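A protein chain is absent from this complex, but the other protein chains hold their places.
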Amino acid sequence: MTTLTLGKALNRGLRNALAADDRVVLMGEDIGTLGGVFRITDGLQAEFGRERVVDSPLSEAGLIGTAVGLAYRGFRPVVEIQFDGFIYPGFDQIVAQVAKLHYRSRGAVKVPITIRVPFGGGIGAAEHHSESPEAYFAHTAGLRVVVCSNPADAHVMIQQAIASDDPVLFFEPKRRYHVKGEVDEAASLADAKPMGIATVVAPGDDVTLVTYGALVQTAKDAAVAAAEDGVSLEVIDLRSLAPVDYPTLEASLRRTGRLVIAHEAGQQGGVGAEIAASLTERCFDYLEHAPVRVTGHDIPYPPAKLEQHHLPDLDRILDGVDRVLGRANSLSGVEA
Amino acid sequence: MTTLTLGKALNRGLRNALAADDRVVLMGEDIGTLGGVFRITDGLQAEFGRERVVDSPLSEAGLIGTAVGLAYRGFRPVVEIQFDGFIYPGFDQIVAQVAKLHYRSRGAVKVPITIRVPFGGGIGAAEHHSESPEAYFAHTAGLRVVVCSNPADAHVMIQQAIASDDPVLFFEPKRRYHVKGEVDEAASLADAKPMGIATVVAPGDDVTLVTYGALVQTAKDAAVAAAEDGVSLEVIDLRSLAPVDYPTLEASLRRTGRLVIAHEAGQQGGVGAEIAASLTERCFDYLEHAPVRVTGHDIPYPPAKLEQHHLPDLDRILDGVDRVLGRANSLSGVEA
Amino acid sequence: MTLSDRDATGLLTRPESFVQLVDETGTRRHDAEFDPWVADVDAAALGRLYRDMVIVRRLDAEGVALQRQGELGLWPPLAGQEAAQIGSVRALRDDDFAFTSYRELAVAWARGVAAEGLVTTWRGTASSGWDPAAHRVAVPQIIIGAQALHATGYAMGLRWDHSDAAAIAYFGDGATSEGDVNEAFVFASSFEAPVVFFCQNNQWAISEPVGLQSKQELARRADGFAMPGIRVDGNDVLAVLAVTRMALERARRGDGPSLIEAVTYRMGPHTTADDPSRYRDDAELAAWRERDPIARLLALLEGLGVDVAGLERETAEAADRAAAELRAACLGLVDPPALSVFDHVYAEPNSHVARQREHYERYLALFGDEASDQNGAGR
Partner (left out) sequence: MTLSDRDATGLLTRPESFVQLVDETGTRRHDAEFDPWVADVDAAALGRLYRDMVIVRRLDAEGVALQRQGELGLWPPLAGQEAAQIGSVRALRDDDFAFTSYRELAVAWARGVAAEGLVTTWRGTASSGWDPAAHRVAVPQIIIGAQALHATGYAMGLRWDHSDAAAIAYFGDGATSEGDVNEAFVFASSFEAPVVFFCQNNQWAISEPVGLQSKQELARRADGFAMPGIRVDGNDVLAVLAVTRMALERARRGDGPSLIEAVTYRMGPHTTADDPSRYRDDAELAAWRERDPIARLLALLEGLGVDVAGLERETAEAADRAAAELRAACLGLVDPPALSVFDHVYAEPNSHVARQREHYERYLALFGDEASDQNGAGR
């Protein structure tokens, strides 16, 4: 076991992937000499050369579109999008090409492209630097969407994403890049838990609290706080948003009968909507209360000084728990 | 009253908007001389000139981006996207600019841009010509998303969308362009029902069936078929997907206790997910069954010969009704 | 629309500004720079190019006919662009890789795609007609310009693989306005990718004349991206062959990308769904008929003393056979089974797709036997 930050765990995972398969190439803006604005690719160009770790011209459509061509040629491109809010110029290439090429070619062309996206807020950044665009991709058939939340997962999941023959949108909770954790660098990938499986990060009986990315830690904190209050939260780190690991969620919800879903992205059409709807379909008879969503507001990401009024935090999650338990909460007395 | 096709009703609505306000400009690929590939803008360039009805170079980002600049200059641009599947190159300008500029500028810059999108399948078309991308936009704060389903609504709603100071994604069910209906061309806009309000198109008591666009007709057919079977469906045409008119939906669902939502778009993170989740939140105690979604599969739009196996149709909607009623259905005997 | 809008590239007024080896009358024009690139092209080779063009024109006509008869959903005719497509595709080596739009019937055909593969997409039985790896032709692209980036990426890979093969990207005049095409120029230039950008300027993007996309000759777009840009008579198969060979050779040498603007004309509608009479006049079409790529080559062959009557007869027979084959393949296509709608969404097993598939299978079973042979070809 080594103690690594989440960022460094990604760096080591990428390094393993580059070493394991010489068709793996890393591409992105400033990822070479600089090692990326978050230094996730630090040292990799020096080690693997300029044709494996490639500084690209400033164009996201260009990055994704050339990655598609490289996939045609049998490469496994790993593209870094510098910040969440800069993925949209590449949206057409992702949605119309990356997601559809395997289907369109009737399986003849594999598209093992990994698109890494540092995402989410809470870092006091300027506009376009704190977005949570994951729902767009989870709604796009043909893509897999995964999110890591801790160093150990980051290390394994990035390698699994790269090894996957499907295109993977790989979301990294940027505000947790510097948080440390134990990583077993020697562990074999073959034995690792598949990236499509969710993890129960804190067991509990009263409420199932589902989230992903940076909010996993907040949810764990909420479980501790709730426990002091006599409420037992089962916290589940989704890890995969497409497909979602429903068996794990169902098993929990059938026990607790109460579901809270938290994410930073807005509520309307967020990932929480799908999970609430799907779990209501699957577990209706077990539900004691309507699933509760604790999300960012449906607003453009606000200026930094207001972000604490946008992002779900410990208190807002606990308020959601109160709501699902029918205890006094922010909606008490309001017609639901 | 005049009998007009849906396409012609849009044409007349656009004509009214051009005549009413000389800051309204239409822009798009092939909309001038040709009148658009669906002829929705037929005759308008001849009548209003080349600076009001503008054939643009072949670039969707260019179209939307220049529309933003025109909004800065006080114009009200109406952009035609030729087919649903071609909107993605303009996605960045829509999501990062059109949706956010009013917020970003603290209300100083209005963005009264209407983006017209012929959408949906069922026309036997090639790839990228039958998509239902509405959920991407309904998930984007700052945008309004509306869908017309019949000539009368089309005529009024396009004028309302253009008159709105907010950016509007205006979806047109292309496979119903040729369907005729009565339109009151003389009616005043001021008296018209706001585009944000849903319409109960068939009253009923047993099941609330919610849909939009081309499926509204299918849903009405389903109501007729179900009635023969002794089941009374209340069909609601959503009209607005963002925001959704929940009061109308709630009133119905509180009576019926059973909700079916149908759309052509895929299920995962589709508009139906949000509506199911929101109505479960708002009407949990009234629900007799989990809301049922009848949607396109979560697959890239299939080749034409398979589209009837992708799109919800009368039978699939009726199967959904059976499911929500707990009658024998495609999932009978399967663990939900 | 003024004349200058319609013809901003100045073709009609400045024919001398492009590479031409065979003029409209079929006369060989000598060109010190480009002749060497086709020094090997003797009368027999010219005859084969003629044959190619006649066959693809015939196939194209059959496609249109099949569409008119309701056998195909749509067809995007190439008529008029045979020289541009055949001249360029015949310059390729077997291990080069082509990325096309929807209109490059001739490219797919020349790379050996079977008749069936040429029609599946338009009949709607599948979204692609062949295995790209087998023919080294990508799945045709409908999103305008997107394939320019794919070709560039592929070419970057070629370079990193130390291969001396090249990629070629086909797109239209309209496509030059899309960001993707310009970004492809940026990437190709930056990475000195061995890619040839082959723009068929057929004067129209549906109803929009090329002058709306550009007030400058499209070949000149190359300069600002540090590439050579060559303007060629796209109706002169020999000239097209020459410039494409030159550009490919440059790519193989490691000198990077080039842009070719093949000045040609779409003689038919944009697709069978289009009505060009709404936006262009007969006189324009008539003027371009004078520049027909096939007639011109036949005249050249005649001038070279070839028995053109025999060649015509023989070629027409071959073309008819190909057309009959196309028709038979088209009519023989069977509709895919219902559940194949779920095939290949992912390369790896996917729980969500599996579930939806299972649900839909049960749903079909409600209708009894109809659904019996609805199983797809596997995951």
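Here the chain labels run A, B and C in written order, and each chain numbers its own residues starting at 1.
Keep in mind that, in the parts below, a residue touches a chain if its C-beta (ideal position, glycine included) is under 8 Å from a C-beta of that chain, and two chains touch if they have at least 3 such contacts.
Everything quoted here is computed from the prediction, not taken from an experiment.
Asks: Touching the absent chain in the whole complex: find that residue among C:S189, C:T315 or C:Q356.
Replies: C:S189
Asks: Please identify which residue in B:R39, B:H102 or B:R258 touches the non-displayed chain.
Replies: Of the candidates B:R39, B:H102 or B:R258, B:H102 is in touch with the missing chain.
Asks: Looking beyond the chains shown, say which of A:G49, A:G74, A:G124 or A:P194 touches the absent one.
Replies: In the full complex, the listed residue that touches the missing chain is A:G124.
Asks: Taking the full complex into account, find the residue in C:Y50, C:Y154, C:F171 or C:F225 that is in contact with the omitted chain.
Replies: With C:Y50, C:Y154, C:F171 or C:F225 as choices, the missing chain is touched by C:F225.
Asks: Looking beyond the chains shown, say which of B:L34, B:L70 or B:V183 touches the absent one.
Replies: Touches the omitted chain: B:L70.
Asks: Across the whole complex, list the residues on chain B that are touched by the chain not included here.
Replies: 25, 51, 56-57, 59, 61-62, 64-75, 77, 89, 92-93, 96-97, 101-112, 141-142, 144, 164-166, 196, 242-246
Asks: In terms of residues, what is the contact footprint of the unshown chain on chain C?
Replies: Chain C touches the missing chain through residues 176-180, 182-183, 186, 189-190, 212-216, 220-226, 229.
Asks: In the full complex, which residues of chain A touch the absent chain?
Replies: Residues in contact with the chain left out: 29-30, 32-35, 37, 55-59, 61-62, 85-86, 88-89, 124-129, 267-268, 297-300, 302-306, 309-310, 315-316, 319, 329-331, 334.
Here is the rule we go by: only the chains that are shown with their structure count from here on.
Asks: Using only alpha carbons, which chain's centroid is the nearest to the whole structure's centroid?
Replies: B
Asks: How many angstrom between the C-alpha centroids of chain C and chain B?
Replies: 36
Asks: Go ahead and note the Å separation of the Cα centroids belonging to chain A and chain C.
Replies: Measuring from centre to centre gives 41 Å for this pair.
Asks: Taking each chain's centre as the mean position of its Cα atoms, how many Å separate chain A from chain B?
Replies: About 30 Å, centre to centre.
Asks: Give the residues of chain C that touch two or more other chains, as numbers and ranges in rising order.
Replies: Counting only residues that touch two or more other chains, chain C contributes 126-127, 143, 179-180, 345, 352-353.
Asks: Multi-chain contacts in chain A: which residues touch at least two other chains?
Replies: 61, 89, 92, 96, 103-104, 141-142, 242
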